[in-house]
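Encoded as structure tokens, here's the structure I'll be asking about.
Removed from the display is one protein chain of the complex; every other protein chain stays in position.
Here is chain A:
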Amino acid sequence: MVVKVEKITPKKSNPATTDEVISEEMDMIKKKYLRGEGADLKALKDKKLQGQLAVKEDLYGKSAAAAAKAEKWLMPSEGGYLEGDGIEKTWRIKQDAIASEVDILSSRKQFDIVLPDFGPYTLEFTPSGRYMAAAGRKGHIAIVDMQNMNAIKELQVRETVRDVVFLHNEQFFAAAQKKYPYIYSRDGTELHCLKEHGAVLKLQFLRNHFLLASINKFGQLRYQDVTTGQMVSNLRTGLGRTDVMQVNPFNGVLAVGHSGGTLSMWKPTSAAPLVKMLCHPGPVTALAFHPNGHLMATAGMERKIKIWDLRKFEVLQTLPGHCKALDFSQKGLLATATGSFVQVFGDLSGSQNYSRYMTHSVAKGYQVKKVAFRPYEDVLGIGHSMGWSSILIPGSGEPNFDSWVANPFETSKQRREKEVHSLLDKLPPETIMLDPTKIGSVRPTRKKEKPTKEEIEAEMEAAIEAAKNIPMKKKTKGRSKPSKIAKKKQEAVEKAKKPFLEQHMKKRKLTDETQLPKSLERFVRKKAVA
């Protein structure tokens, strides 16, 4: 057994081929940073603009190449992985086996916290993965520093807690309690009671927009701006009570799964759903988004987990199995849980074909309520009826963090500075839309461009050809005489020509009128407006 394997170094025997391999790899990485194809500059008529844009495109290419280079050589950490020897299946490998193979620090990330009195627990990590909030249904809320396993604050609110989310940083969190959601500070002080939301079942926080989204018992969706306290929108889903709600991290659109099997997607600025799709014949039980925003996983009561391509709104794959909780990791692994059984699927072949990667059973009789991957770590947090557990899922987390986005080693000074910056960069709710790349793009001209003369002629020719080639039916009693057939064909050709000629005539009429001198135009008899 091998404990740690270095990445296979390229053989030095043939330097030319290794260079080629590297450049091919670089091209692959570069593609990611290019963010799509460049604009087609040859279509531009303005030569000056064309030149300026060509310079810009060149710069984009260079910056993508630099980013690819940085990713290839400068990243400090490497991702995790799990491979079986020979025919060994990865999903048969137990957590104990992994624990004995990895280093001590990592093996400490595997634990079970047993809190039998207040479960089932729901979990939430900060985007940096440093802090975790756990909320027991019976009113126990805990904020834990996952780096040194310190419980920062534990409080007992003495009423039902249905959900908990962190706001923009670990200093504040919101808890959905029996009658209303509340906002607490990190030391457990109750700051706000959000009465307008009502009895909330599920909370979500939109980090870039500073919006707290909630869905209550009556299926009402509310967005509240947490910086100003303004209620941005109040939407009726009209599809009944549900606690299946998830925000798409890519575009900020909120998806809600309903008991009728439909899934609706919402933004705060429109009262009607952006998308309403029938995903399952029965109730939707869980929902998760891939971090790149193109994949969505839904689970239904009918023992099916579906993976959707959100660009085409099509099912990519259907996996069998009950599922109460779903979560995508940063690297795209999909965790599903039912009863006390947790299963992780992975896109191992790279062709968007999810297959079983790892499995885990928490102690028998525990009911899993929530699974959540810890960002930037190979860890899966499991909230269940008897507390919470943490297991190792190698290859699930993004190995390299960006200090300006989410820094697990953030100091309090950095946190304060980031708070100010993120407030300055707060996006208005209008920026939430299905395709965020639309922001900054030019709205296409509404008018359809007129077809040119040649195009019209070509179209007419094609229509005539088509009319000529219509097969004639054989008819009885001399009606299929060659002369008749010829006549009929002629008629068909005339008929095909007619609309084009009419258009032409209309145009000529118009041009006749406009040829009058301008000073005389006012004397032209005006046609009655229909």
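Here is the rule we use: a residue touches a chain if its C-beta (ideal position, glycine included) is under 8 Å from a C-beta of that chain, and two chains touch if they have at least 3 such contacts; residues count from 1.
Criterion: contacts and distances are computed from a predicted model.
Student: Report the protein name recorded by UniProt for the chain absent from the figure; options are "DDB1- and CUL4-associated factor 13", "PRELI/MSF1 domain-containing protein", "CLUMA_CG003244, isoform A" or "Checkpoint protein".
Tutor: UniProt lists the chain left out of the view as "DDB1- and CUL4-associated factor 13".
Student: May I ask which residue of A:S349, A:T411 or A:N469 touches the chain that does not appear here?
Tutor: Final answer for the missing-chain contact: A:T411.
Student: Sort through A:S77, A:S270 or A:T318 and give me the one touching the missing partner chain.
Tutor: Per the contact definition at the top, the residue touching the missing chain is A:S77.
Student: With the full complex in mind, choose from A:T17, A:Q50, A:T227 or A:N292 the residue touching the hidden chain.
Tutor: A:N292
Student: Against the chain that's been left off, what residues of chain A make contact? List them.
Tutor: 1-2, 4-5, 32-33, 35, 67, 70-71, 75-85, 88, 93, 97-98, 101-103, 105-106, 109, 147, 208, 249-252, 291-293, 330, 376-378, 392, 394, 397-406, 408-409, 411, 414, 424-427, 431, 436-437, 439-440, 517-519
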